[in-house]
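Only a single protein chain was left out; the remaining protein chains are all shown in position.
Our next item is chain A:
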Amino acid sequence: MTSPSASYAIRAEKLSRRFGDTLAVQDLDLEVETGRIYGFLGPNGCGKTTTIRMLTGLLQPSAGRVEVLGFNLPDDAEKLRLHIGYMTQKFSLYDDLTIEENLRFIARIYGLNARAQKQRIEELLSIYGLQAKAKQFAGSMSGGQRQRLSLAAATLHKPKLLFLDEPTSAVDPENRREFWEQLFDLSDQGTSILVSTHYMDEAERCHKLAILENGIKRADGSPDELMQQMGSSVVEISSSELRSLKQILIALPEIISAAQLGARLRVLVKDSVGDPVGFLSQQPSVKPEDQLNRVRPSLEDVFVTCTGVRADSGEQP
């Protein structure tokens, strides 16, 4: 690969996909650098899975240009398959095969010889802590174990690029943390990773991320960049009557959102308001004894500013 795109694992221009009358993905531009972890953040149904399926060659784009690892899609999809790994949202290995049998099946499909198979499978079992469960049926495992098996299977052939579609949706927080450690290990070894999620803490771990809503990219950049360029300020109000205050503030055109966090109200004020603390304290509903503090924005605030909805409030697909 000598093309100038060599430093990019994925490049997409004006990528669109239509299902009947609905546009699932619309004019998506995407640049994923080699060796980085790139995140898709968005509520369920925002087009994350559709985009990943287009980038892996499983779906044909309705319009747009895609280049993955230097291969043009959809024409070179078959050649690309040797170099990518894909962990599907739903567990897609065989429930009625054991962990070892599942891995051996994948190893044979990718053409590893008997010695390489044995060596690689043992290596994966130890990396993902599955040695003790090697003879157990995949269907009888916990969510965390299935997820580690899926990652082992997706990385068995040492792909250059790994696609992970909501990999941690069926996993408890501790397993999630471990899982991300493993992703950073893979990234450290030079694997480019594209991961979709609707968890803010996961999105924050990505080198770069794109916020998707209704098939449209609302913002992209590193988590820090996104927070700095947010276009709104965050003010926390401590008050005694938060519920009624929230209703009044939300009606104001300058306010993007107000969310209660325990005894405080987290208010997003548009940047068009020069002095957000001053603006809020002049509101008649804010009492003089209430405390107002300007705070550092979080990724959640970025998300709400971009989309007007919370990431985890989406409908289940």
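As a convention for this text, contacts are C-beta pairs under 8 Å (C-beta built on N, C-alpha and C of every residue); 3 or more make two chains touch, one makes a residue touch a chain; residues count from 1.
Criterion: contacts and distances are computed from a predicted model.
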Just by its UniProt name, which of "Aldehyde oxidase and xanthine dehydrogenase, a/b hammerhead domain", "Cell division protein FtsX", "ABC transporter permease" or "2-oxoglutarate ferredoxin oxidoreductase subunit alpha" is the chain not shown in this complex? "ABC transporter permease"
Which is it among A:14, A:65, A:108 or A:158 that touches the chain not included here? A:108
The listed residue (A:95, A:172 or A:241) that touches the chain absent from the view is A:95
In the complete assembly, which of A:60, A:189, A:244 or A:260 touches the absent chain? A:60
Footprint of the hidden chain on chain A, which residues? 53, 56-60, 74, 77-78, 81-82, 84, 86, 88, 90-97, 101, 105-106, 108-111, 153
